[in-house]
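Let me begin by handing over the structure; questions about it come next.
Missing here is one protein chain; the remaining ones are kept as they sit in the complex.
Take a look at chain A:
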Amino acid sequence: MALGNNSSTAVTSISLTRPSLPLRGRSFRALVLAPETPLGDWFSHLDALVQRSPTLFSERAVILDVSGLAKDSPRGDHSPLGGLSLRRDLADPEAAEPAEDDTPAAAAAPDIAGLVDELKQRGIRIVGVEKAEPAWLGPALPPLLSGGRPAEMAPPEAKAAPEPVKPPEPRKPNSLVLERPLRSGQSVYHPEGDVTVMGSVASGAEILAGGSIHVYGALRGRAIAGAGGNPRARICCRKFEPELIGIDGLFRTADTTDPKLRKKAVQVWLEGETLRIAVLD
């Protein structure tokens, strides 16, 4: 585009650079969905799975393996639920309808478009279709993929299980106690847990804590609690003269704090999106 004025050089340069256009390979681990008949049962299994682990398919490449549908598809009737869901889909996209009627060969093809739409409604986007006849796929459908190799992957059921277990993971007590005053220019970064200072925090010193900050002297420097996203963290100090305070990304400088609180014993906490400061006792 930049060479638009001089088209001849632009052309030559393109013809020269073309061969060296970088094509890079990158492999992603894809999840393969292999629907089975009856489709109704299969979808209800899928729904249950997604309910258990809602993020299972997010940011994942999902491949549709239709080999399980090919042989059963013509006799789809024996699964009334599956037939129902398929028929409902068929009513919507007009384009899919003639495929069913036209030729016996096409009639044998499973309704991949319907399946893809059904999955899309569940928030699952199919990036490619595997083990399908090329004739089954229209231009609007995901491309046919081949050459996939099986990869080690925990079965979705097993994957779904640990996720609800995660939150009650036992929290290790990980607090830091400083016996000496924190001098100007000194900085304490304690990403997990509380920081307790037995002395004062000088002007020009700073504490960053993942948890709460307790200062049993004067707080004259900077105190940032809940760093890394902990809105329940607090700052408590015996004498409140800070340069800056912050909890979970919300900050306040000395200028914007109530002068009546200065030199008082104070606690700071987060209420919704506001920093609250109140005198202790």
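One rule holds for everything that comes next: contacts are C-beta pairs under 8 Å (C-beta built on N, C-alpha and C of every residue); 3 or more make two chains touch, one makes a residue touch a chain; residues count from 1.
Following the convention adopted for this analysis, contacts and distances are computed from a predicted model.
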item	value
Protein that the absent chain corresponds to, by UniProt name, given "Sulfate transport system permease protein CysT", "NADH-quinone oxidoreductase subunit D", "(2Fe-2S)-binding protein" or "Septum site-determining protein MinD"	"Septum site-determining protein MinD"
Residue in contact with the excluded chain [from A:S44, A:S67 or A:S184]	A:S184
Chain not shown: contacting residue from A:L39, A:A202 or A:I245	A:A202
Positions on chain A contacted by the hidden chain, ascending	180-186, 199-200, 202-205, 218, 220
